[in-house]
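Please read through the structure below; I'll follow up with questions.
With one protein chain removed, the remaining protein chains of the complex are shown where they sit.
Chain naming follows the written order as A and B, and within any one chain the residues start at number 1.
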Amino acid sequence: MASVKLTNVKKIYDKNVVAVHDFNLEIKDKEFVVFVGPSGCGKSTTLRMIAGLEEISDGTVEIDGEVVNDLQPKDRGIAMVFQNYALYPHMSVYDNIAFSLRLKKLPEDQIYERVTNAAEILGITEYLMRKPRALSGGQRQRVAIGRAMVRDSKVFLMDEPLSNLDAKLRNQMRAEIILLRQKLDTTFIYVTHDQTEAMTLADRIVIMKDGFIMQVGTPDEVFDMPDNLFVAEFIGAPKMNIIKTKLLEENGKYYVTPFGAKIEVDGDKGKALADRKVKSGDVLLGVRPEHIELAKAAAPHAIPCKLVVDEMMGSELHLHVDTEDGNRLIVRVPTLDLDKEQRKALVTGAQLYITFEGKAMHLFDPESEKNLLA
Amino acid sequence: MMKQYSDLEYLRLSKWQKFLYKIVSFFCAIPRAIGHFFKNIGGYIKKAALAVVGEFRDIGVTFVHGDWKTKVSYLVMGFGNIARGQILRGLLFLLFEIVFIVYMIVAGGHWMAMLPSLGKQGPTQDYNAVLDQYTTTYHDNSFKILLYGVLTIFFIVAFIYTWRLNVKQNKLMEQIIKKGGKLKSDREDLRSMVDENFYKTLLALPLTGILVFTVLPIVFMILVAFTNYDGAHNGFSNNLFTWVGLDNFNTLFSWKSAGGGQSYSATFGEILAWTLMWAFLATFTNYFLGMFVAMMINKKGIHLKKMWRTILVMTVAIPQFISLLYVSKMFARNGLINLTLGPQGLGWFKQPLPFWEDATWARVTVILINVWIGIPYLMLITTGILMNIPADLYESAKIDGANAWQQYTKITLPYMLFITGPYLLTSFTGNMNNFNVIYLLTGGAPTNPKASGAAGSVGYTDLLITWLFKITTGAESQYYLASVVGIMVFVVVALISLVVYNVLPSIKNEEDFQ
Partner (left out) sequence: MSKNENTSKRHMGIKAANRLSNGFIYALLVIISVIWLIPFVFILLQSFRVESTNQVGYVIPRQWGLQNYKNLWTSDFKRWYLNTFIISLASAVLVTVIQLCMSYTLSRFRFKLRGPLMRFMLILGMFPGMLTMIILYRVLADLGLTQANAVPGLILVGFASSGMGYYVSKGFFDTIPKSLDEAARVDGATRLQVLYKIILPLAKPIVIYTILTAFMGPWGDYVFARYVAFGTSAGYNVAVGMYSWLTNDQINNWYTTFCAGGVIVAVPVTILFLCLQKYYVEGVTGGAVKG
């Protein structure tokens, strides 16, 4: 139930290793913000600075308008869930969840009420007497969340809470976190390296790399309009195809020329290019695998290529294809779109034709790697 | 310098070439490591000088820009704190200043003044007419002068540090107030002693202990190396002792014959050589044999593992002086072994075996008994690590066709050496200073007749550390010489550690592999 504001926050370790550069962000009350990025990008460090577990080298962190830089973690009104759960091994589940309440010297009957209440929500009532080591990974994760829940904290911090779980359990817990959020109705800051988690959970995503924020936006924004090449490649799976090509401007219309084809950048994107008076020149063309379609040989702008690998994912196929000049592209085809004959024809070495539409294209400056339209 | 191979070139070398290359690179790295160290020292000195200049500038700037409270604090420590509401901190500063000033006036000044001479007047004999006899009057005490002189210097350094802290605090307080922040109250200060400053609370007692009972004595003893402090100059009841510069180092390193025997430097060299040989053999025999025993007990299919281990571990529990003294007597000329197996017993040999009388016999016996002492401990240590080696390493080696010996040399040994690298280093230096084993077993015997002129009675199994002990407890109690030997032990240990730290990556990057 609080806003969090980070102003020019920096983290500099000894020997001038900068982990976080000039981090600026305002998190609104009850917002669910996800920090995402590859390992070492500074996302966990930022979270830990908010928690007070890491000293803030420069800048200020405010929670509910109060500068908390010099406050101990316990005085910041936060709760936190750790990646490896950090359950106290010598205490039962009940004692684990009750720990913070006991430190606050709450009366035992109130503690009992709160702990059992949280346990019920999380479905761990029957394990309350057990020690953490007798629990499965998913159960431990629930206890860790329960421990954070009972604290009535202003901000809920989660540091890669699902990354120690197996894939199936992770999906299940992800859904439960969404439900939990609805119940708790408080501010969440969530750190993960998994873009799927970020996309499914977040109100807003903060994408980081090497200590810099690459983009802040809603899941839709970062997917549809990535600010730069890094975000474009990081968000979406399989990752976006990037093709080196040229942008041509003819009579106010824009074309790209991948693999000899000449495809018009039409729709809003073409208009936007014209509005900005973008000149012809080298460009990086990005197309998401799901926006490429298989086509007939005769189709306009069809690009010929050879099938190298096909991965059957169930509902869809991931086709890895080589174009004639040796570029590897990935094409994502819904299984339903293919009839039996077509499916049979997809063998290694098969000749295929692909096309994509102008509105699905992302254009990046090859020098700055910035989106031409951002 | 030797040729540096690239990775790919190195891979094409034959096994022996690789081995040779590694050995050569190891030794080539030593001068570089030492050079590196000295190059670093230059950097450190420069950095330190810059830091000192920076401190002085900051002190000046703080005074010029500070308000009157800060300025008063330059004279009356803690005034700024008290004036700004931090009563507790301020009073502590003030108390320290008062104690310091009183101490310096009452005692410290005197000790400091005497330190350069270590005392002017020794004990005098005065005729006492009433008693009709000479009585001794004691005057200065060199020992106390040196000890309290050092202590006073410590105190002065602490005072300067505290004064600087006091100045820094004032600067910080002004900054906080200017920004509109709130200073910590006394209650918050007290509470932080169990929270963010808990480490200061925890360290206070241990560090005070180390400072008084380790640092102070070591500084004192280093200084003794530059005096003539010995039994005949005990600094109090017979003669004062005084500074002699590097004379004692000259004595130890001179080639002049000492008291009719060989020179000090020859004696020192002999003892050092045996000390190093002993440390090397003691460390590695224990290490490999201990590992061997651990592997035997760990082997799949061996039953009663716990019993075998307990039998060995039991011997760790029995205080070493009992087992060492007993075994020492067992091997003596008229000890159990010679009496039962020798001419008076079963007659396996005609003459009693000279376990402690012959230099080589004694050295070998000492090492063997040390194996007996050390194996159980090494067995314990290595058992834990051996069990931690991932089983899939062995499984994959087996599938690759490695036999038991190859598995040992290619997997077990590298893994063990890697993990135990730091332990081996400390155990090597520990063995160099392994007083108990040598002293309780042989007392340094057999005596080395050539070294009869050297202080203490030097024997063939004496380590530097037992020699040091003998020097101090010997008839002449040449403390100054003991101190020089002690410094040399430090130099040797430090050099070895330095080289090993710089050459072996496994020690330097110890944490990377845990």
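As a working rule, contacts are C-beta pairs under 8 Å (C-beta built on N, C-alpha and C of every residue); 3 or more make two chains touch, one makes a residue touch a chain.
Because the structure is predicted, anything quoted here is derived from the model rather than measured.
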Chains still shown that are in contact with the chain withheld from the display: A, B
Which residue of B:S25, B:S265, B:Q407 or B:S497 touches the chain not shown here: B:S497
Chain not shown: contacting residue from B:P31, B:G181 or B:G345: B:G345
From B:W308, B:Y394 or B:Y408, residue that would touch the chain that is not displayed: B:W308
Full-complex contact with the absent chain, from B:I218, B:L246 or B:V364: B:I218
Among B:T137, B:N238, B:Q320 or B:T409, residue touching the chain not depicted: B:Q320
Missing-partner contacts on chain B, residue numbers: 143, 147, 191, 194-196, 198-199, 202-203, 205-207, 209-210, 212-218, 220-221, 224, 293, 296-297, 299, 301-302, 308, 310-323, 325-327, 329-330, 332, 334-336, 339-340, 344-345, 372, 375-377, 380-381, 383-385, 419-420, 422-423, 426, 429, 433, 435-436, 439-440, 464-465, 468-469, 472-473, 479, 482-483, 486, 489-490, 493-494, 497, 510, 514
Contact set of chain A toward the excluded chain (per top definition): 51-53, 72-74, 78-80, 82-84, 86-90, 99-100, 103-104, 147, 151
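To be clear about the criterion, only the chains that are shown with their structure count from here on.
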Chain A-chain B separation of Cα centroids, rounded to whole Å: 53
